[in-house]
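The block that comes next holds chain A.
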Amino acid sequence: MSAATDGDDADPLLKVRGLKVHFPITQGILLQRTVGHVQAVDGVDLDVRRGQTLGLVGESGSGKSTLGRGILRLGVPLTAGTVEYDGVDIAGLKGERLRKQRSSMQMVFQDPMASLNPRQSVETLITEPLLAHGKPVNSDTVGRLLELVGLPRGAALRYPHEFSGGQRQRLGIARAVALEPALVIADEPVSALDVSVQAQVLNLLEELQERLGLTYVVIAHDLAVVRHVSDVVAVMYLGGIVEEADSDDLYQSPLHPYTRALMSAVPVPDPEVEDHRERILLHGDIPSPADPPAGCRFHTRCPYRQPTRCDDERPELRVLRPGHSAACHYAEQIARGDIEPADAAQMVGTS
Partner candidate 1 sequence: MRLPSTPTGRARRAVALFAAAALATGAAGCAESERSSDSSSGSGGSGGSFVFAGSAEPVTLDPFYASDGESFRVARQIFEGLVGTKPGTADPAPLLAESWERSEDGLTTTFKLREGVKFSDGTNFNAEAVCFNFERWYNTPPGIAQSEDLSYYYGKTFRGFAKGKNTDGIYKSCEVKGELEAVITLTDPFAGFIAALSLPAFAMQSPTALDKYSVPAGKDPRKGEYANEFPTGTGPFVLGSWDKGSKVTLDRNDDYWGEKAKVDQAIVVAIADPGARRDALISGDVDGFDLVGPADISTLEDEGMTIADRDAFNVLYLGFNQAVKPLDDLKVREAIAHAVNKEEVVSASLPEGTEPATQFMPDLVNSYSEDVTTYEYDPELAKQMLADAGQSDLTLEFNYPTEISRPYMPSPEATFNVLRSQLRAVGITIKPTADQWEDYLGVTTGTAKHGIHLLGWTGDYNDADNFLGVFFGTKTQEWGFDNPELFDALKEARGLSTVDEQVTAYKKISEDVMEFLPGIPLASPVPSLAFAPGVQGYEPSPVQDEVWSGVTVEN
Partner candidate 2 sequence: MTRPVGVRSEPLLEVEDLAVVFHGSRGDVEAVSEVSFSVRPGEHVALVGESGSGKSVTALAVMGLLPLRSTTVRGSIRYDGDELLDLDARSRRDLRGAEMAMIFQDPMTSLNPVVPIGVQIGEVLQRHKGLRKTEAREVSGDLLGRVGISDGKRRLKEYPHQLSGGMRQRVLIAIALACEPRLLIADEPTTALDVTIQAQILELLRELVSGTGTALVMITHDLGVVAGLCDEVHVMYSGRVVESAPRRSLFGEPRHPYTGGLLGSIPRLDSARGEPLTPIPGSPNDALPWTHSCAFAPRCGNRVDKCTVQTPALRGSEHVSRPGDEQALRCFNPLDTREAS
């Protein structure tokens, strides 16, 4: 959904405009001199509507996690842009005001073990944020929350290391929802879990969304996971969003060459599909965000790259059809099949 133009809905809960996060690269003898920037997030516009799930997908170095943390203002300094939450720009918040703001925006971390203080009992883990925000805590609070995430009430007195990975992630979720936030950003919520456990957590997230009316931003590298949970999916590449669309729309007809390549690369556990699927293999590695290519950031690996324009001009995220935008100069032509991939060998059919 094109953030910039989509006005037919109620106000989005979260509205990000022109967000940039650049980490300085410094060197120098006594005085640190900045010699460059890692452009982790470089100009992102994003809207998240209430009660919906936005999926952020991308490979390593795409800036998806930085974007998530930037939105939460979590240890990431914003270089530019605004983050409007519920109509209020929180990009400039600091100190106590930022801290207070946190109760309405929460985060679920990738590694449930690392994100829980091993010295705290489950009870403390859950009540601590409540107390920090002056929310009432009674004898039932912890039990109720544990039940909510599918853990036994008795778990309150135990410690994180006594739980399995899936259960720990449930704890992390319980802690996040304890503050009754409206927005939850889940950063790779299942990637550290065993395959057979991932579905449990995904289902729990969905269930909570329904029961609590949560709005999600789910960040993941696994397209299938994102596809499964999201209403809207934004695909990131090298610090920018290259395509954003309704989940089904995106998967059925991706418009950006990168999205196409990405989706074609995901193996499907079905021999019938695998044997007949066409794959687009991308050349080379993802460039470094410290030194991103000029023009379209994807042009170095793009099979549809066209002379000069792709190299020189950075494409804007454009609405190509309702609720579907992409940042590609030639999206329409590619979709129509007017432009063939330059290197036929890159297209691999496995059967």
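Quick note on selection: all candidates are chains of the complex that A comes from, given by their letters.
Here is the rule we use: a contact is a pair of C-beta atoms (placed from the backbone, for glycine too) under 8 Å apart; a residue touches a chain by one contact, two chains touch by 3 or more; residues count from 1.
Not measured: the values here are computed from a predicted model.
J.: Chain A in this complex: which of 1 or 2 touches it?
T.: 2
J.: Please name which positions on chain A make contact with candidate 2 in the complex.
T.: So the residues of chain A in touch with candidate 2 come to 59-60, 164-167, 194-200, 202-203, 221-225, 227-230, 247-248, 251, 261-275, 277, 279, 281-282, 285-286, 348, 350-351.
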